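A single protein chain has been omitted from the complex, and every remaining protein chain is retained in its original position.
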Amino acid sequence: MNTTSTTFLVLDLAGTFAFALNGAWTAMRVARLDIVGVVTLGMLTALGGGFIRDTILDALPPATFADWRYLVVAAAGALVAFVSGRVADRLATPILVLDAAGLSLFAVSGALKGVGFEVGVVQAVILGVITAVGGGTLRDVLIRQIPTVLTSGLYAIPALIGALVVVGGTQLGVAALPAAIVGAALCLVIRMLGVHFGVNAPGPIGRDRGDVDP
Amino acid sequence: MNTTSTTFLVLDLAGTFAFALNGAWTAMRVARLDIVGVVTLGMLTALGGGFIRDTILDALPPATFADWRYLVVAAAGALVAFVSGRVADRLATPILVLDAAGLSLFAVSGALKGVGFEVGVVQAVILGVITAVGGGTLRDVLIRQIPTVLTSGLYAIPALIGALVVVGGTQLGVAALPAAIVGAALCLVIRMLGVHFGVNAPGPIGRDRGDVDP
Partner (left out) sequence: MNTTSTTFLVLDLAGTFAFALNGAWTAMRVARLDIVGVVTLGMLTALGGGFIRDTILDALPPATFADWRYLVVAAAGALVAFVSGRVADRLATPILVLDAAGLSLFAVSGALKGVGFEVGVVQAVILGVITAVGGGTLRDVLIRQIPTVLTSGLYAIPALIGALVVVGGTQLGVAALPAAIVGAALCLVIRMLGVHFGVNAPGPIGRDRGDVDP
């Protein structure tokens, strides 16, 4: 239980930093923003998924708000992105890796929190995915991009697999820490392979042969 | 009370299926999505209104998340839409009818839940409308459409009338089931008449004579 708590906190803070940095960089590449916009979007990317997760779990105020460590780590990540400025234009690869890291860490930490609240197996897996994709989706809505989760080949599916491993593992009696490490590593690898090889999830029948929408 | 619960559940699950199917089809007509995007948007359309309703009511975790029946019915509706694939392009009319059905069922089930939580008469009516239009609005935001509720003639107004009938009826001592049936039927008829005859709600003064915005 104590190990679970510590595992959860460390994963969650690491994911928070990765998403804050990545979220701020992504926003700076897409829209013309001042420091307030960059910090807002970085923090929203980092803290938004946990906010939705904790609302669903009735664990309000959300941990990502009540615990100052999340606020500090998220603000630090966003400020690092801001001061690195124009550099972001040349950082497509690090941005993708950081995003995959945040995705993996939040998928397993969100699923672990769901397990801790005993919400049911399916629900814990869904919570992991929501935690992983929620913050980036909120950011994309604010900067008027179609959210990555809807269009980008293998994005939600690695998160789903990572969350499944954690929930399945803990159900089978595996300790939280090894289950989380395996789940996060698997999510990260699948996500990066998907990016590298351009793998996509299947599209609707009759639409998967490259025909272009109007 | 027991009848109210059963009435509420059946209406709510029927509306969930209608909105999941409709939400997924609508999303497939507008954006190029893979299976994850279609299922996500179908489930969001179906479950989003109840999620907002239950957050407002402090009835967390939301019923649409905690109760596996909602998750299964919503996923089933979205998957039916996905496998029917390209067919959706020719389904403008069924999509409109299903949407009107979901609107009607959620307007009355949301209002009934508000009555059960004793939130006040006006608030129960507003809750019915929020439940009815909330999920579709979230979907439209994610696929970057102006939400139907803001622009489409008679969309919120039928939901408002359906919710009013349910709340007014139960206040006057009518049982939940007949009040819900009459409210939902009225909402459905008004919505479909509005679609058929292209009726619009009044626009701002000086703007209602067909002049075009820039």
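Labels A and B are assigned to the chains in the order they are written; within every chain, residues are numbered from 1.
Basically, contacts are C-beta pairs under 8 Å (C-beta built on N, C-alpha and C of every residue); 3 or more make two chains touch, one makes a residue touch a chain.
Treat the numbers as computed from the prediction; the structure is a model and nothing was measured.
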| item | value |
| --- | --- |
| Selected residue (touches chain absent from view) among A:Leu9, A:Ala76 or A:Ile143 | A:Ile143 |
| Given B:Ile146, B:Ala175 or B:Leu193, the one touching the chain that is not displayed | B:Ile146 |
| Contact set of chain A toward the excluded chain (per top definition) | 28, 31-38, 40-41, 51, 55, 60-62, 65-66, 68, 71, 82-86, 88, 141-144 |
| Where the missing chain touches chain B, by residue | 55-58, 60, 119-120, 122-123, 126, 137, 141, 144, 146-147, 149-151, 153, 155-157, 200-207, 213 |
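Heads up, the rule we're going with is that only the chains that are shown with their structure count from here on.
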| item | value |
| --- | --- |
| Chain A onto chain B, rotation angle from CA fit, given as a multiple of 5 degrees | 120 |
| CA centroid of chain A to CA centroid of chain B, Å | 29 |
